[in-house]
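Omission of a single protein chain aside, the complex is shown with its protein chains in their original locations.
== chain A ==
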C-alpha cells in the first residue's frame, strides 16, 4: 500500500518502506497535548506504525491504557488499517487494561502497585526480545501519564521512579517509550517539575496544539516536533524543530506546512 509521505514520520526519521523499526529502539518520545486539541491521534499513528513497520511484520507493543478500554483502540485502529485483536492474539500487542487498576489505588501501597506493574512490563519486554521475528524492537506506550499520576495519588516521586525504570528498560532492552501527557496541567510553577523532568528524558518532543486563529474545519491544529538526538547517529544533522499543521482523518493523519494548502 503506497502511502503519502507524512511529515510526522519524516520528522521522526522514518522513511516509508524502510526495514528499520519505528520508533527506533532506545528512543523516548513525549507527546504533549492540551484540552482544546487531543494528541491521542499521534499515539494511534505510532501504534499502527510500530505494529506494521519494519521487516518481518513489525515490532511488539506494550500498551498501558489508562484512558480508554481496549474496544476503543480496536475500533479506531481498525479504521487505520490495523487489527488489534489479531495482533493481540499473535502476541504482538500486549494490552494492559489499566482503566481501573486496583493495585495503584491503595493509599500507601502505591509503590507496590507500580512495582508489580513494572515487573509485568519487564517480563513481557524480555519475552518479546527473545522472540526471533521481533528483531528486538519493543515499544512501550503510555496513554496517558496524567492518569498514571492519579493512580499514584499525585505522588510525583512514584511516577518519576516508575518512568525511570521504564526508561532504563529502553536502554537495556533497546525498546522505545512513547508517553502521552497533557501540557496545560503543568502551567504553574510548582507543578512544572514533572514536565521538565520528562522533557529532559525525551529524545523527541511532540507538541499538539490548536491553531492560534481558532477553530477550523480543514486544519485541526499544529504539531511542533523537537528532535533532540540530531547528532546521535546521523551523519547529516536533521532539522531540529519542525512545525506544521495537521488534519486528523479516519484513516490517518494528514500533515502539511502552513499555507501549503487552500
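Heads up, the rule we're going with is that a contact is a pair of C-beta atoms (placed from the backbone, for glycine too) under 8 Å apart; a residue touches a chain by one contact, two chains touch by 3 or more; residues count from 1.
The working rule: contacts and distances are computed from a predicted model.
Comparing "Rab geranylgeranyltransferase", "Pantothenate kinase 2", "Signal peptidase complex subunit 3" or "Elongator complex protein 4" against the UniProt entry of the hidden chain yields the protein name "Elongator complex protein 4". Across the entire complex, the residue among A:24, A:94 or A:220 in touch with the chain not shown is A:220. Taking the complete complex into account, A:37 is the one of A:37, A:87 or A:227 that touches the chain left out.
Although one chain is not drawn, the whole complex shows that of A:76, A:175 or A:206 it is A:76 that touches it.
Seen from chain A, the chain kept out of the figure touches residues 35-38, 40-41, 44, 68-69, 72, 75-76, 79, 99-100, 105, 146-147, 150-151, 153-154, 182, 184-188, 191, 215-217, 220, 248-250.
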